[in-house]
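Shown here: the complex without one of its protein chains, the others still in place.
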Amino acid sequence: MARFLKNIDKKAGLPPGSLIFIGQQRMDEPRLRIIDFNPQTLRKEFIPSLEAAGPIKTTATTSWLNIDGLHDSDLIKRIGEEFDLPALMLEDIQDTGQRPKVEEYPDHVFITMKMLFLNEDQSEVWSEQLSAVLTENYLITFQERPGDVFEPVRNRIDNPNGKMRVRGCDYLLYTLLDCVVENYLKVIEKMGERIEEIEDEVLENPEPDLLEEINLYRREIAYVRKAVRPVREILSKLKNLDSEVIVHETMPYLRDLVSLEEQAVDSTEIYKEMLADLFSTYNMAIGSKLNDIMKFLTIFATIFIPLTFLAGIYGMNFESMPELHYKYGYYILLGAMSAVAVGMLLYFKKRKWI
Amino acid sequence: MARFLKNIDKKAGLPPGSLIFIGQQRMDEPRLRIIDFNPQTLRKEFIPSLEAAGPIKTTATTSWLNIDGLHDSDLIKRIGEEFDLPALMLEDIQDTGQRPKVEEYPDHVFITMKMLFLNEDQSEVWSEQLSAVLTENYLITFQERPGDVFEPVRNRIDNPNGKMRVRGCDYLLYTLLDCVVENYLKVIEKMGERIEEIEDEVLENPEPDLLEEINLYRREIAYVRKAVRPVREILSKLKNLDSEVIVHETMPYLRDLVSLEEQAVDSTEIYKEMLADLFSTYNMAIGSKLNDIMKFLTIFATIFIPLTFLAGIYGMNFESMPELHYKYGYYILLGAMSAVAVGMLLYFKKRKWI
Amino acid sequence: MARFLKNIDKKAGLPPGSLIFIGQQRMDEPRLRIIDFNPQTLRKEFIPSLEAAGPIKTTATTSWLNIDGLHDSDLIKRIGEEFDLPALMLEDIQDTGQRPKVEEYPDHVFITMKMLFLNEDQSEVWSEQLSAVLTENYLITFQERPGDVFEPVRNRIDNPNGKMRVRGCDYLLYTLLDCVVENYLKVIEKMGERIEEIEDEVLENPEPDLLEEINLYRREIAYVRKAVRPVREILSKLKNLDSEVIVHETMPYLRDLVSLEEQAVDSTEIYKEMLADLFSTYNMAIGSKLNDIMKFLTIFATIFIPLTFLAGIYGMNFESMPELHYKYGYYILLGAMSAVAVGMLLYFKKRKWI
Amino acid sequence: MARFLKNIDKKAGLPPGSLIFIGQQRMDEPRLRIIDFNPQTLRKEFIPSLEAAGPIKTTATTSWLNIDGLHDSDLIKRIGEEFDLPALMLEDIQDTGQRPKVEEYPDHVFITMKMLFLNEDQSEVWSEQLSAVLTENYLITFQERPGDVFEPVRNRIDNPNGKMRVRGCDYLLYTLLDCVVENYLKVIEKMGERIEEIEDEVLENPEPDLLEEINLYRREIAYVRKAVRPVREILSKLKNLDSEVIVHETMPYLRDLVSLEEQAVDSTEIYKEMLADLFSTYNMAIGSKLNDIMKFLTIFATIFIPLTFLAGIYGMNFESMPELHYKYGYYILLGAMSAVAVGMLLYFKKRKWI
Partner (left out) sequence: MARFLKNIDKKAGLPPGSLIFIGQQRMDEPRLRIIDFNPQTLRKEFIPSLEAAGPIKTTATTSWLNIDGLHDSDLIKRIGEEFDLPALMLEDIQDTGQRPKVEEYPDHVFITMKMLFLNEDQSEVWSEQLSAVLTENYLITFQERPGDVFEPVRNRIDNPNGKMRVRGCDYLLYTLLDCVVENYLKVIEKMGERIEEIEDEVLENPEPDLLEEINLYRREIAYVRKAVRPVREILSKLKNLDSEVIVHETMPYLRDLVSLEEQAVDSTEIYKEMLADLFSTYNMAIGSKLNDIMKFLTIFATIFIPLTFLAGIYGMNFESMPELHYKYGYYILLGAMSAVAVGMLLYFKKRKWI
């Protein structure tokens, strides 16, 4: 399947707002978790069904409803009805091939972007789509499957004296986005370490394995780039949003986040360029190694050419070849051959060919 | 014929607004179809002539008049007269070499763009021009020939309870554009699948066939790009249009469509870059394969050079060559030759040449 | 002479507004033609001198004065005086190395741009400078020599019922510009046809002639690009001009012209890229052809190496070489040689080298 | 470790504003220095602790507090409390992987950027982060370790009649930034000298060492670029800042600094391009050198081929080879061989191959 595009076929021709999951199902049952807190109280539990969430829409506490698993269109639809989400937004949530974007609605802000993960041997990046609906007193997030980068945030919520507990949903969303962007940097850094190692190895010992690795990282960096770059635009839109759901105090944090994101984008570009350079350096190193071999062999062959010719001369059957009858003719010839060989070697040395 | 430009000769020098068909005639008779509906009623039929369309200009129902076939200048002219379309617009409709564009008139909006189709073995893209005239209560579309990507839309109109039936012409146009852009993505995805396959094949087995395919896809992607990129601009103009023919409720759909179109543009760019990389990877793979052959053969030849020289030495006819008279001279020489060959092989091995 | 720059030497240091012809004189005597019309009357004649033009400045008819030939500074000066044209404008008219531009003056608009022509075997583009001064009731155009792309316009003026006859000078100028831009497209299309042919030929049979042609078209496309690109800016300025000399009714035509011009610019860019690709494809095709030859020859030579070695062995003069005395030794050796040759061929086949 | 990214791991998941040093600790104890002056008085001393700084917040003198060493989070925190600095700013100060930026706060301006240093053999650039907090009557700067480029500034402060003494903190900050940017230019110039030397050496004698140096400088210039480019944006923001902490009189100096910075950016770009060109020139020079060797050797070998063949002919054992019995057959053959060799040499000369 084309990795840079999700299967668009499923949706083609359906009315807009039709709920259909586009992606790869990664778990059996969607899992819902509610975290609901204010400075005094904290509720944090997995809930069996949407109904168990309670009246989070209206309570003044900061409520975070997280859904892991997007394939259950019924659930998504019921969430949409419960929280008055537009059909187009629900469609976007279920389409994991979505381009990262932010959209402002009268009383909520919708964000969708990619989380990036690196597999264990740091050779492949895979992405998971994160969608978030932010309103003044609740935040709903959608992920493709359990396991994320938000554990530190949940730990900070546990801390009854932490800043998290006094801030609202917008700050909560900021901390989640901060985790996502920091994770971008971590993924890029991990790949970067290997890329900078490759740079040293290429000149020393250009193996075909290295080329494959260079090509692999070019593709992976292209993949990372596709996820990371649009986020810059998203964050900068978010920063300039004139919406009530983001309070004034959260702005400096978003500004800081923009700067972190720009670092991620910069690094991606730098490694992209570095890999293109590595590709041509590899080519050159390979060529240079082959050239060394060819030069050696050609010089080796060249030295034998006149010697073999001389041997050929004295292998001829002419009746009258006086040299053949000299007593030391054979030895003289061997000497002459050595002289020719040494002379050629010296000449090549002088011209700096060897 | 130059594929990236239609035959401009025909029109050169004619007064602007002259109606002349520029393109390749793809059917005998133009075909007209009228679809006319409101929540209660639905009329859907092919009509033999323009007159059979009825008073769609003034009725409050949503009317969609589709014309397949552009070569009948008389028909186009009569449509122009019937619906008060400017001559320049009619000229654009008939010129299939038209660049995609949107134009706003006081009481209608004119759009022209390309629909893309992939032939069966996914090796060639061809385009068909779609022009649309949108007013408050009717929509006229022009295509080059029968067969399009709009069947799902027609099916949705059939559904008496569907959203289509309560919305107006602008929403109808949106669903058509949505089909076109989704089809872009489908075409790009199909090509993308093959391109990503080629990527794997190139390193394994660089055949000239692959190069031809790479070049073919470069040309096709350039062709797709030429059709897809201007649509971004068109949709974003459409989104920002301050015209009465597009009602406020349709705006979120257009916004969503812009995001879909950006995905199409992004993918085109990614595959364009990927193909350029593939081209150089292919080159390298070919070069590397040849280098392997050359290295092998050169090393092979090099090993025989001193052996042949030795045979030449003992083929000489000097009277006094004591070795020739040794009893085991021949066998000793054969042994020496083997030793030289093995020594060279070891040396090459040590230097990692073989 | 540097083709991309006209001889600037002549003018260097002269006061601005000095009238001096910069270019190559292409005719003996400048030729003046006046076309003066309104819906009822038409006057169309070559005139011997400026004085014969009559009072075109003040009459309400649409008057078009065309001058072929720019080298007569006296004439240019007298025209300037007659029609109150600024000295700088006259200088620009005579300097055929002028960059295309549009300038707005209180009561006239000045445009200068290039007309492109292709020589007969479609291998060289040459340009002719067209300058135009547009006022409310007359239009003056300057060309370097007789022969242009405006014949269709003159024919349309002849038609007493045509739209031309009721429109003013601005519409006349538009039709001229339309001819120029359509001619750009025609020139690009002609070159494009040949370029797309070359694309096929390069892979089949990479001849040095093709390379020369590729290089030729790269230069010609660069030349076309230099003329075509600035016109986009000119037309878009013209479209947005808030001048009385261009009436509101002409605006839609200019808008249409902008779209035509963008097509010309796009095509130039596409062919420019295509030629750069062709250059590298040619290189690759040449390299690949040479590689085939080299591979064949090297494999051919390699097969003979061990055979010649064997012949050398049995050409040695050792006293005791038992094989030499075998009855069928010679035939056995010939058999062995054949076996070696066949074995090597099979090995090469197996490794897919041949 | 990835050089283009600092260790982001440490911070991941901590609440924003958490103070943790990210970088490499370069000294034991942070060192504080206070320079406090007005036209009449000057106090300039290292102080053992923050408390010893005195009431610099409120005094009307120009006070400059410099901290060398960022790893002591306690100290940073106390400075933050003393001067009311936001937690996010303190976090940025301690994170040496920070992207250069400027931020405006109601009553202070925060700048962070890189100082660049070149090691002794001019082969490696390392950077040190400089952060500065500017208010109306004090300036706090943070560096990673002792030793900087500000000595001339301190000397000018010593001069009781200098302009420094009458100007405020904003002018002081300007002079520091001026030193930093001038130092950029010095670093680039030093590298540029070597790069321009390499350019000459590459064509004369393309050694692998040169290639390594080219690659080294490509990486270093990329590193410099990453530090220098964002400063342009910073300075231009600073110039347009509408803040009270920068007085009107300092603006011309900032304008001048922008121009200096642009010179630095331009030079970086020029050397970046020059290095890319050098890379391909090196490649070509290497290839050209190898080609010369190969051409020589191939021509040398080619001359012996027919000679060896002739020797082979007369080494055959046919019974009836009349030439073998000619008296001067041997000498005639030697003559013929010489003729062939000379003839070939002349032919090669004529075709300009040697």
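Letters are used for the chains, namely A, B, C and D, taken in the order the chains are written, and counting of residues starts over at 1 for each.
Just so we're on the same page, contacts are C-beta pairs under 8 Å (C-beta built on N, C-alpha and C of every residue); 3 or more make two chains touch, one makes a residue touch a chain.
Model, not experiment: these values are computed from the prediction.
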Touching partners, among the displayed chains, of the absent chain: C, D
Omitted-chain contact residue, chosen from D:Glu29, D:Glu45, D:Glu81 or D:Glu189: D:Glu189
Which residue of C:Ser73, C:Asn283 or C:Ser320 touches the chain not shown here: C:Asn283
Options D:Ala87, D:Cys179 or D:Val247, residue touching the unrepresented chain: D:Cys179
Hidden-chain contact residue, picked from the options C:Val166, C:Ala301 or C:Ile354: C:Ala301
Missing-chain contacts mapped onto subunit D: 149, 151-153, 155-156, 162-164, 174-175, 178-179, 182-183, 185-186, 188-189, 192-193, 195-196, 199, 203, 252-253, 255-256, 259, 262-263, 266-267, 270-271, 273-274, 277, 280-281, 284, 288, 291, 294-295, 298-299, 301-302, 305-306, 308-309, 312-313, 315-321, 353
Residues in subunit C touching the chain absent from view: 1-5, 7-9, 11-17, 86, 88, 92, 97-99, 101, 103, 208, 211-212, 215, 218-219, 222, 226, 279, 283, 286, 290, 293-294, 297-298, 300-301, 304, 307-308, 311-312, 314-317, 321, 323-325, 327-330, 333
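Following the convention adopted for this analysis, only the chains that are shown with their structure count from here on.
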Components of the interchain contact network lacking subunit A: B, C | D
Chain whose Cα centroid lies at the greatest distance from that of subunit A: C
Centroid spacing, where centroids are CA-atom means, of subunit B and subunit C in whole angstrom: 27
Distance from subunit C to subunit A - Cα centre to Cα centre, in angstrom: 43
Multi-chain contact sites of subunit B, meaning residues that touch two or more partners: 294, 298, 301, 308, 312, 315-317, 321
All pairs of touching chains, each written as two labels joined by a dash: A-B, A-D, B-C
